[in-house]
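First, the structure itself, so that you have it in front of you.
Only a single protein chain was left out; the remaining protein chains are all shown in position.
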Amino acid sequence: MGSMLVSFVTDFFTYETTKSVVVKSWSVGIINRIVQLLIITYFVGWVFIHEKAYQVTDTGIESSVMTKVKGFGYQNNRVMDVADYVLPPQGSGVFCIMTKLIITENQFQGKCAETGRRFSCETNDNCTEHIGSILSNGVITGVCLKSSTDSKGMCEIEGWCPAENDNVKVTPMLNVSKFTIFIKNSIRFPLFNITRGNFPSTMTSEEIKKCTYHPETNPFCPIFNVGDVLNYTGQSVENLADKGGEIGINIEWKCNLDLDIEYCVPKYSFTRLDEPFAKNAVSKGYNFRFAKYFKTANGTDFRTLHKAYAIRFDVMVTGNAGKFDTIPTLITLVAAFTSVGLGAVLCDLILLNFLKGADQYKAKKFEEVSEAQIEASIAPSPGSPLSLKGGIKSSYDSGAMSLTTSDQQL
Amino acid sequence: MGSMLVSFVTDFFTYETTKSVVVKSWSVGIINRIVQLLIITYFVGWVFIHEKAYQVTDTGIESSVMTKVKGFGYQNNRVMDVADYVLPPQGSGVFCIMTKLIITENQFQGKCAETGRRFSCETNDNCTEHIGSILSNGVITGVCLKSSTDSKGMCEIEGWCPAENDNVKVTPMLNVSKFTIFIKNSIRFPLFNITRGNFPSTMTSEEIKKCTYHPETNPFCPIFNVGDVLNYTGQSVENLADKGGEIGINIEWKCNLDLDIEYCVPKYSFTRLDEPFAKNAVSKGYNFRFAKYFKTANGTDFRTLHKAYAIRFDVMVTGNAGKFDTIPTLITLVAAFTSVGLGAVLCDLILLNFLKGADQYKAKKFEEVSEAQIEASIAPSPGSPLSLKGGIKSSYDSGAMSLTTSDQQL
Partner (left out) sequence: MGSMLVSFVTDFFTYETTKSVVVKSWSVGIINRIVQLLIITYFVGWVFIHEKAYQVTDTGIESSVMTKVKGFGYQNNRVMDVADYVLPPQGSGVFCIMTKLIITENQFQGKCAETGRRFSCETNDNCTEHIGSILSNGVITGVCLKSSTDSKGMCEIEGWCPAENDNVKVTPMLNVSKFTIFIKNSIRFPLFNITRGNFPSTMTSEEIKKCTYHPETNPFCPIFNVGDVLNYTGQSVENLADKGGEIGINIEWKCNLDLDIEYCVPKYSFTRLDEPFAKNAVSKGYNFRFAKYFKTANGTDFRTLHKAYAIRFDVMVTGNAGKFDTIPTLITLVAAFTSVGLGAVLCDLILLNFLKGADQYKAKKFEEVSEAQIEASIAPSPGSPLSLKGGIKSSYDSGAMSLTTSDQQL
């Protein structure tokens, strides 16, 4: 019992290492080292240094955006200020600057004639076929309104009257290009609990008030000139102010937290969000309708309908942060080491098939043992003091056999 | 010095390959190949083809959503159009269609009686205990208002008067089911700089205006019928229009960028967002309050309070894009090759323990060397021309020893 334990412990504390064949051949040796060098270079240069495979990455960036627009424009002979043209007013990350307003004043509930050309009619039948239409300015009643003298009239609608006529020409508010947008963006990487703001804490209040963002000269200034932004996206102010549009202001945070935190800074880019729809004729631009509600002295509700053409700005925050971590490092290292080992597959192929003396190399690399030999060795062999001796002998035999059969060996 | 360098270079350009034992045994051979086949099949079929482990994935999708609702409904004997029932008006990705409005007109600041049954009172004491309540329609003053003839009254509140009474019955705007929602969604995968829109650029303006989304017949039409959407989520229009609710319109982008970009298309799905709360009785539906403000001729402010029951639509965009990349491919390949190698562990187990002649196989696989032999070999052995010869000799001995002791070998 005790000796069994000793023997078990002795056997446990052994070290098993593979027996290797060292081939002293210039050709295979050089190929071997070149393949290893290529693999190591690839891993060090691309995987580790360029792709930073030793880092764990946090992509779940948390972000909060606050915006503030400043500037004055004219629309319908009125001065428009921020409270008039920004919607929603509370300074969120997605906001609209209304640049053209088609205003239909004093709409009361009632019945009146449509304004759209598609709703022109000669008889009531022309209008009943439009019943249920959602393209009109109100519920189509099916009645054709026309004066006794005209042959053509307009279908009657029920709803807010008079109906909006959006074919009027309104001059858009072109000095939108002189407006400024102030963006305050604070982000957090929850995995590393890192918080950053989009302008450096060394920037003084005076500096911020005076600066304007420029990609090269002033890349951290949080104040953006609308004209510049439109310019960066390659859009014309005239077209956007007239038809409306969607602009993406992208704030990208790519942080390598192995470096100093001060290098974790935002990068702004500007895109036209309706780009993928440029080829479609439908729904060019950006517009929406809203109403302001009033009451007459006697309590009747009426409203002013606004069809607003607006430039919509989407401040989109993306980013990720990387930091050294043992797990990705280990997994990549193991992959790297094993890949270096895989280089041997190529060398083995060459050594055992294409080199002069390939058969001899095979004989050195492979020792063969077959069931027949094993069976022979365990059968009691007369004249042999130790049956095991035969096993050893056959081992050498197998080496010889291996040479004769190794031609078919892979 | 020179010869040392030569010798070093010669030693450096060598190739080291493991010495292998080739076992010519049908049983182990077949097991070996089957295990290898299983492992390779798993990696090729599942890991590579199904899970696309050769791709790098961008999950940081950037998205911009623009919506536009169309349709008319009746509420409180008025025709409601988009400007009346959609909130916020600017067509964002999260918007509400108000389907039922409880309107309290002409509220002025002042003091008046509560309307909620829980604030009924007999004496002021009944009301003072409600002071500080946030469930009332205004600040509870602690006074019980009752006419001299009644025994029961209502607590007095300070605030906008008269207080809202939301127990009135209002017919919800049921033809919300005929409304349509137009969704314009443009996305971008920043890692690959791929931009896509939710309807194909080959779709003409006319096609888009006429189509209605259908999961099978028209899966890329961006116009959704509200009734259909509610249907897909299994909700009844009547219930939702009456109590309000939250509907998720999910746009899923799963793009395999190794294929043609035209296969990168959205997939819509519709869910009821308050599903997890279905079992709770609290806060069923969706409603909120807002006010419209007016001024009397003499400048006093008053308001109309709206308690709006609304169907809220959340357009949620998710997705990821995959593209072939060397790093994940390499790591998976290395894992695959190494896994194939791990199959050998199983075969070794069988070969060295369960096969007939296992001891002989062990003798072939393992060469043993012990400290005792090494010490013996480096001691000057008389009668031996080369001390190293002993080392080699003991090598054979160890082979023999291995056979005798290998029973305990793991």
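Order of writing sets the chain letters: A and B. Residues in each chain are counted from 1.
Methods note: contacts are C-beta pairs under 8 Å (C-beta built on N, C-alpha and C of every residue); 3 or more make two chains touch, one makes a residue touch a chain.
These numbers come from a predicted model, not from an experiment.
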Point to revise | Selected from B:H214, B:R289 or B:K356 as touching the chain missing from the view | key: B:R289
Exercise for review: Return the single residue from A:S3, A:T17 or A:T217 that touches the missing chain.
Suggested key: A:T17
Revision key, fill the gap. Where chain A meets the left-out chain, the residues are 10, 12-26, 59-60, 62, 64, 66, 68, 70-72, 78-79, 81-84, 88-92, 105-106, 178-180, 182, 184, 186, 188, 190, 195-197, 199, 201, 203-205, 208-209, 292, 294, 297, 304, 326-327, 330-331, 334-335, 337-338, 356-357, 359-361, 363-364, 366-367, 396, 399-400, 403-405, 408-410
Practice item. Mind listing the chain B residues that contact the chain we can't see here? Key: 7-8, 11-12, 16, 18-26, 28-33, 46-47, 51, 53, 59, 87-88, 94, 96, 109, 132, 134-135, 137-139, 158-160, 246, 248, 250, 252, 271, 273-283, 286, 288-291, 293-295, 297, 299, 303, 305-306, 310, 312, 314, 316, 318, 320, 331-332, 334-335, 338-339, 342, 344, 347-348, 351, 364-371, 373-375, 377-378, 386, 388-389, 391-392, 395, 402, 409
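As a convention for this text, only the chains that are shown with their structure count from here on.
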Revision key, fill the gap. Chain A and chain B have mean C-alpha positions lying a whole-number Å distance apart equal to 15
